[in-house]
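Let me begin by presenting the structure, written as structure tokens, before commenting on it.
Of the protein chains in this complex, all but one are displayed in their positions.
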Amino acid sequence: MNAFNRGIKLTFLAVIFLLNACSDPKYNNESENQSIKLWIAPNEAQENFWKTAVNLWNESNIGMPVNFTTIPATGSSEKAILTALVSGSAPDISTNIFSGFAAQLANLKQLQELSHMEGYQQLIDSRHMQRIMQDWDLAGNKYVLPLYSNPTLIWWRGDLLKKLGVHKAPETYQDVYELSEKYAASENKFGMQIIAGKNWEDRWFDFISYYYAASNGAPYIIENKTSYSNQSGRSVLKFIDKMFKNNWTGLDFDSDEPLVTGLVIGAVRGPWDIEYFKKMYPETLEKIVIGPMLTPEAQKGKASTFADSKGIVIFKHSKIKKEAFAFISWVLTHPKLNLLWLQTTGLPPARGDLTSNPVFKLFYEQHPFAKKYAEYVEVAVPPALIENTVDVQKVMNSEMIEPLIFGRKNIDSALIDASHRTNQLLRQ
Amino acid sequence: MMHRVIHFFKNLKESQVGAGLAIGYLLFNLIFWAYPFVWLIILSFSDWRFFDLPIFSGLNNFFIVLQDKEFWVSLWNVARFLLYYIPIVMICSLAFAFGLQHIGRGKVFIALCFLLAHISSGVAYSLVFSKIFSSTGPLNSMLFDWFGISIPWLSSPSMAMFSIALVVTWKFVGYYGLILYSGLNAIPFEVYDAAKLDNTSAITRLFKITLPLINSQLIMVLIFAITVAFGVFTEPYMMTGGGPLNSTNMPMLVIYETAFSRLQPSRAALMAMIIALVSYALIKLVRRLFEKRVEIV
Partner (left out) sequence: MKRFRGKSAGGWAITIAMYGLALTWLYPYIWMLMASLKPTSQVFTTALFDGSISLQNYQFLFDSAEKLNRPFLGSLLNSFFITFSVTGLVVVSSAYIGFAMAKIKFTGRKSLESFIIFQMVLPTMMFTIPLFVLIRQLGLINTYSAMILPAMMSAWGVFMMSQAFKGTPDDYIDAAKLDRATLRTILFKLMMPLNKSIVAIVALFTFTGTWDNFLWPLIVVSDIDKMPLSVLLATFSKQYGVYVGPVMAGSVLQAFPLVLLFIIFRRHFLQGMSLSLK
């Protein structure tokens, strides 16, 4: 037995030795507390914006210097932020927070309530965000300041519309039916792309977008229960169903950009696609006409739509919240930086005065596509501010949209099943 | 000192050396495996959402996971995956191993081609295959040109799992095939010569001689295939997102999403434990049913 003990000791010593040999004594970096750590969305355009903004801030010595990096995300940026929070290596501020993740983090007490921070009211007033902030209210608290608000609109190939004798972007389901019937008559063509993709977040760009348009921006979740099982929900599903039954739309467009190849005439696209097309498919972009989200019947005024909106938060663990908020206020209220944001990213800043503020006037005169999106910011509704975003949208997928597409359920049972299952999950 | 240590080891009994090595291994696993594992068990019985301390919640997680349709569908999907994957990968690997035996020149080149698939980066090849399989991708345009058909590889609920099994097969055939090949090479020629004298048919030789003689390699491959089935993640994550109609939703996807999107790591821990137990039981069963100890002299 003695031999055993010695064996154990030796192995143990070897492990300890290795532990010591490999560990780095200076991993402790307390001196870093002298600057505000900021994480930004991993996206080239946004990175360029923050580089300028942060440089300007640091050079002018208004407050504590800021140090920024992109969110070190390999999968989703939410995952990266979460891991960093768990490990204590999270920054003081992060951008790129969507509603569902904000709700989760707020419930887990990881976010700083902002409406009582010094200078909050001035910030809101200067950006005319009073109405916008109503969509970001969580039990009377505000944890996120939305940075941008991307309405979803429909892009149409103007040249193809003209060929079919249509001179205005379609606005109702009926318009699309007529169009699709003509266009899909030719071999291997579809009317429009409706289903945006396979993941839960794609439901923002199909069902939820259409639902907002059909219901005039009514919420799809009220007080932890679904509210889309109604006439509006039914008409959206009827539209999807009819398009699929007639083979006027397809499921899988992911190998090509279908608008470029002319596989479809129309598809839901966001303002980020303007820059993308400009870079990749400039010839196609010239032919694009932007129209509103489709509605069941012709409508007076602008049709509501979905807003892909992301915001900035301060984490609760931060020891320099005041300084951090000062920096955020400075960036968000700086007129030149607001313009710069628009110029570098093309995404509409989340503010209520986009079309009236003279700062943006020249830009929008020169960028008609961006202007179109700016016009819809006021009727664009962000997703429900709930913790269970993933579940809610996965159920939309698995109980409603997909069974409908594959002909396994009729419209009513799809709606009822999805609603039932969602409520079951939300109760847990 | 060194001399004494060596001397000390020389005088150890063999069984003591064996046990010592085993203890070294166990010690390592005590730190880097058992400690996290205990945590995992604690988590299964508690409510923990990354921050704060875990709060004991009894069987609450069990009830929630029991009702989680998605999780059970994903477990059923493992069975469906195995149904496609095991026969395809077994036959392909065997064919590869036999084929390799029959090749004189260029053996290395061929083995390299197949093994390259195994060492490629998961994210990269999933991306490549999702493009290859898409409705207008190269595979379908070829099929359309030749036969006038196009196959919904990834967009039909009944095909998607099969396509994923094909991709996973693509990755593993070289690896499994070489394991089997090393087994085949170890079979002495005399065994076949004797069989040939007895005028046995090729099929009989295969089932009566070859396969039993590479039993240990076959079991090894089978076990690996089962572990792969329970651990599939990157391919469905990148190619189908678990759809359509949840037909390619695998346990790892559900666990990942439960932990990192729903922020319910304790439920995910319980799911991981259930998956672990099921796969372990299955492997035990396979070994009990098919494993033989064949001593080759």
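The letters A and B name the chains in turn, as written, and every chain counts its residues from 1.
Operating definition for what follows: a contact is a pair of C-beta atoms (placed from the backbone, for glycine too) under 8 Å apart; a residue touches a chain by one contact, two chains touch by 3 or more.
Given the structure is predicted, the values throughout are model-derived calculations rather than measurements.
Colleague: So which shown chains sit in contact with the chain we cannot see?
Modeller: Counted over the whole complex, the chain not pictured touches A, B.
Colleague: Specify the residue from the set A:A53, A:A80, A:A184 or A:V264 that touches the hidden chain.
Modeller: A:A80
Colleague: Where the complex has a chain not shown, which of B:L75, B:A160, B:L222 or B:I275 is the residue touching it?
Modeller: Answering carefully, the residue with contact to the hidden chain is B:I275.
Colleague: Touching residues of subunit A against the unshown chain: what are they?
Modeller: 18-19, 21-24, 27, 42-44, 47, 70, 72-75, 80, 83-84, 86-89, 255-256, 261, 276, 280-281
Colleague: List the residues of subunit B that touch the chain left out of this view.
Modeller: Contact residues on subunit B toward the absent chain are 6, 9-10, 14-19, 21-22, 24-26, 28-29, 31-33, 35-37, 39-40, 43, 50, 96, 99-125, 127-129, 131-132, 136-138, 170, 173-175, 178-179, 181-182, 185-186, 189, 216, 220, 223, 226-227, 230-231, 233, 251-252, 255-256, 259, 265, 268-269, 272, 275-276, 279-280, 283, 296-297.
The working rule: only the chains that are shown with their structure count from here on.
Colleague: CA centre of subunit A versus CA centre of subunit B: separation in Å?
Modeller: Those two chain centres are 36 Å apart.
Colleague: Under the definition above, what is the set of subunit A residues touching subunit B in their complex?
Modeller: Of all residues in subunit A, those touching subunit B are 3-4, 6-8, 11-12, 15, 75-76, 78-79, 82, 85-86, 104, 108-110, 197-199, 250-256, 261, 263, 388, 390-391, 394, 397-398, 402-403, 405-406, 408, 421, 428.
Colleague: Subunit A touches which residues of subunit B in the complex?
Modeller: Answer in residue numbers: 8, 12-13, 16, 19-20, 23-24, 27-28, 31, 49-51, 64, 69-70, 130-131, 134-137, 152, 154-155, 157, 240-246, 257, 260-263.
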